[in-house]
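With one protein chain withheld, the remaining protein chains of the complex are depicted in position.
A, B and C label the chains in the order they appear, each numbered from 1.
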Amino acid sequence: MTITETTGSTHTIVTICGTLDASTAPDFRNSPAIADPSRTVVIDLDKMDFLDSSGLGALVGVLRRKQEANATILLSCMNPPVRKVFDITGTCKLFHIFDDTDAATDYAATYLRGR
Amino acid sequence: MPQPPLRHPGNHNNAMKTLIAIKEQHQSWVRDAFPNMHPLLLPLCNKPFIEYLIDFAILAGSREIRLLSDGSLMEIEEICQTGSRWGVELTYANIRPEDGERELLHKNRKFCNGSRTMILNGYTFIDYDKRLDYRVLANHSATGPIASCSTGSIAFAGPPEPAADDNPLPALRITPLDSLRSCYHIAMQILETGAERYVLPGYGSEPGCAIGRNVAIAKTAEIRKPVSIGNNVQLLPGTIIGPMAVIGSNVIIDKGSSISGSIIFDNTYIGEQLEIEGRIASGNTLIDPESGASVAMEDPHLLTGIHSATNSATLLRKTIHALAAAILILLQAIPVIILYPLLRLQGKWKNGPITQQAGLAETLAARLSLDRFPLLPKVLLGQLAIIGSAPRSNSPGCRPAVFSYAEAEDWPVTGSDAAIVERYHAVHSTPFNDIGMTIKALINRPHKRNAGAAA
Amino acid sequence: MAFRLETQNGITIGIAELDERLDAENSKALQKACGDWQQQTPFLVFDCTKLDFIDSSGLGAIVSCLRRSLEKNGDLKLAGLNAKVSMVFELTKAKKLFSIFSNASDAAASFAASRQP
Partner (left out) sequence: MNSSNITITLPGELRFIRLASKIASNTASLFTETRKTEAENWEFAHAFELAVSEAFTNAVVHAKKQAAPQPVTITFTLEERKLTIAMRDSNVPFSTRTPSPDPENYPENGYGLLLIRTVMDTVTLTRENDTNIITMSKTL
């Protein structure tokens, strides 16, 4: 798994490439924008090829810490197998999910700034 | 954003898109009433709810439809798949419970692609008419909701598509689907308005009568239009279906029962001699759609869910019945051998009950229930039960038998309350109990006849 | 199953309060108890106010009680059926066999009224 962070003024775009499971979850948690609870992130999942419950658990934990710090996670470009993991576990309703990274960043910039 | 001026037939990219957004909060009543059913598959006149929305999107000219929910869509995805069955492209995505129209459009921006987009929002029934041209919705300049009700709306976003001519916008009416009551009334309305308005499942040689595959209708069963009947349905002798009856798939309506103004959901067995009027029956549950009152029971003489029979119990019962029949054959063999030629000579041996009781031989034959002797070998073969719901009846849920429970108890064997009495006895019958009842039947039958003759 | 006797217009009426459930478990017990009540009077009222569930064996038992009262030239009237119980009676057409009242005192009074000269 590789993580790329692109930092803007209001939020950071985090691109995850590869697999998010128990072996890669610690790296994900330690990525700077993810570890900073007050930073709103757009996570681009277009190149994520596999997610399991350990990866999902990491995402849910990060989301909770960010929401407590008045920030959030926006997910974009989720492919069907990744969506399935969210669907089965019922965690889909916790996240803002976009089909386009630009739409997610616009949403973060426009609607979430005032919060 | 500038729009391409021309619409290319065959290229769907610019055709109107449809977002169907349904939230758990609006469906919670379905989850409560039918825990095993996904609310989007709730049948309305034997057609799953979601298909009405897909139909409407297609009538409005959409070829790309996205289904959005804050709950699980996996079950729907397994059934609807990619939408190729309807010739559309169906995709799935998740939303949050609090998302409004603006969020929906934002979250699906790539899908909408700057095109005209129709948003079917909420758990509502769209009262469409397939004869009308809804494609003008794409050409119309309206944005925001154009029809709404307490549980949802039809809204539009994006630039209108160029129109060939100026057709008026057809009226759109949507009804909240917010209770069993509304579900019942909408299904009845669909049944009444019929297939000329909606795309409905089933085949019908005449209007108002749609029947699915593998439906067995007894000669004496009566169908009163309008009705809609699903697949794998058995209508047994003497049943009256309709008017206004929706029968789902895998349903058995047992003898003499009538169904009117009612909906029978999939996998339901309706017992004998029942009268269902203005009700919803689903598996073992009977519901009054007006008051919302419901009774759940697993009662083979009223309602049950249909599932496979327990084989071990059947085997035990058959064995014990066969044993009882063998003993009876042995006991009756000598009187039969002696009395049969005698009665035969007098022309008094008939198949069926012995009516005349003049001579000693006849009285004796009647007392010993010899008239049932010819049926006993069938019990040995497992074709009949020794005792059951009624002699020689043949319908699921009740066992055809040599003796009936009604004969065992000193109950009237005919009349409307006999059927109720039958239920009472058959419900609690165990194989061993049956033996006792058979002996009772043997003892009681002659007395009853005498009482009948005296009256 | 509480049972009491009331006398109105010279008729002794037995009023039985049924329990919450009447099914295969306790329908035999009702039939047995009813036999004893019918020794005292054939004019019976089943107060179903508490009754919340009835199945086919329960129905069978009540119909059997009715039949025995009728044989003794009496009657069995029902009172206070809730929506669920009422649905089961309608389903089986058993409703047609009974006079049904909203409460036990109306049912009892109807016995007295039918005896008016």
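Note that in this section contacts are C-beta pairs under 8 Å (C-beta built on N, C-alpha and C of every residue); 3 or more make two chains touch, one makes a residue touch a chain.
What you are looking at is a predicted structure, and each value in this text was computed from that prediction instead of being measured.
S.K.: Using the document's contact rule, name the residues of chain A that touch the chain not shown here.
M.R.: 19, 21-23, 50, 52-54, 56-58, 60-61, 63-64, 81, 84-85, 88-91, 93-94
One rule holds in what follows: only the chains that are shown with their structure count from here on.
S.K.: By that same contact rule, can you tell me which chains touch chain A and chain B alike?
M.R.: Joint contacts: the list comes back empty.
S.K.: Measuring centre to centre with CA averages, how many angstrom lie between chain A and chain B?
M.R.: Taking the average C-alpha coordinate of chain A and of chain B, the gap between them is 46 Å.
S.K.: Centroid of chain A to centroid of chain C, CA atoms only: how many Å?
M.R.: 67
S.K.: Find the geometric centre of each of chain B and chain C from their Cα atoms only, then give the gap between the two centres in Å, rounded to an integer.
M.R.: 33
S.K.: Name the residues of chain B that each touch 2 or more other chains.
M.R.: none
S.K.: Give me the residues of chain A that touch two or more other chains.
M.R.: Correct list: empty.
S.K.: Any idea which chain B residues touch chain A in the complex?
M.R.: Of all residues in chain B, those touching chain A are 24, 70-74, 92-97, 103, 106-111.
S.K.: Give the list of chain B residues in touch with chain C in this complex.
M.R.: Contacts found on chain B: 271, 273-277, 279, 286, 288, 291, 293-295, 297, 299-303, 411, 416-417, 419-421, 423-425, 427-428.
S.K.: Taking the complex as given, what residues does chain A use to touch chain B?
M.R.: Contacts found on chain A: 78, 80, 83-84, 86-88, 90, 92-100, 102-103, 106-107.
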